[in-house]
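Every protein chain but one is kept in place in this view of the complex.
On to chain A.
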Amino acid sequence: MSSSFDKFQKRKLISSYFSVVLSIALVLFLLGLLGLLVINANKVANHFREQVTVTIYLKDTAKDIEIKQLEKSLAIADYVKSTNYVSKEQAAEILKAENGEDFMQFLGFNPLQNSIDINLKADFVTSEKLEEISKDALSKNFVAEVSYDNDLVNLMNDNVRKISFWVLLLSGIFTLIAVLLINSSIRLSVYSKRFTIKTMQMVGATKRFIRWPFILNSIKLGIIGAIIALIGMGFVLYYIDKTFPELTLLTNQVYLIALFAGVFLLGILITWFSTFLATQRFLNLKTDQLY
């Protein structure tokens, strides 16, 4: 008889845990997907930012060694992603290919200048930084001109800022919903034990002693929920990557690992915090207020 009751108790427990775990898993899963979106939105934005080219035109009088030196110093600067020296002959070739006519034939000489194209790292593509770089370059007497598309940079940064604001806002709302949902399901499961909690207090258990098994249990559920969410995210990642390999979803492993760890930690922290609040609520009630 006792063993069948045991089984019944266990089943009852499992089914009530099931809903808690499921709500944790679903919410964390959605949050994780949003996180993937944020990471990749950033990557796309960075991709575009790094397309911005700053061209430093050099005077014809510039010596080879000066050019080499400038290129080298740019190449090791922390804001530069890549540099590319384009001689005026190369530039003429490119222009010829673009326009389809050989302008040197009717000009009789090559009006283009030697130049260094630099692509900046995404973080440094702001109009302030670009201005600084161009000033720096212009201070050298063999540099004729620095050119870049300032309007494009501003427009791009503006849009990225707008989009990331909305995405962040959305993530914030989602996190809030996550906390509320998980909180309410945990509150329910603690509520069902409120008389147990009261009895424990009556026999002289401290609040902390009563609280920690509840918290431990909830963290366990949180971990299970988080693992389910992570498995779900893994599947989604796998299939998106398979369908759209050009997105290179999996290349940014540091971010991905951080996101997975973050979701996992969030699962623990939210359940911890919710359980703490829920048990605290009942621990502070007097017996008469329980009914």
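Here, a residue touches a chain if its C-beta (ideal position, glycine included) is under 8 Å from a C-beta of that chain, and two chains touch if they have at least 3 such contacts; residues count from 1.
One rule holds in what follows: contacts and distances are computed from a predicted model.
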item: Name under which UniProt lists the unshown chain, selected from "Sodium ion-translocating decarboxylase subunit beta", "Cell division ATP-binding protein FtsE", "Aspartyl/glutamyl-tRNA(Asn/Gln) amidotransferase subunit B" or "Fe-S oxidoreductase"; value: "Cell division ATP-binding protein FtsE"
item: Chain not shown: contacting residue from A:Met200, A:Leu221, A:Leu256 or A:Ile270; value: A:Met200
item: Touch list for chain A against the chain that is not drawn; value: 1-2, 5, 9, 193, 195-196, 198-207, 209-210, 286-288
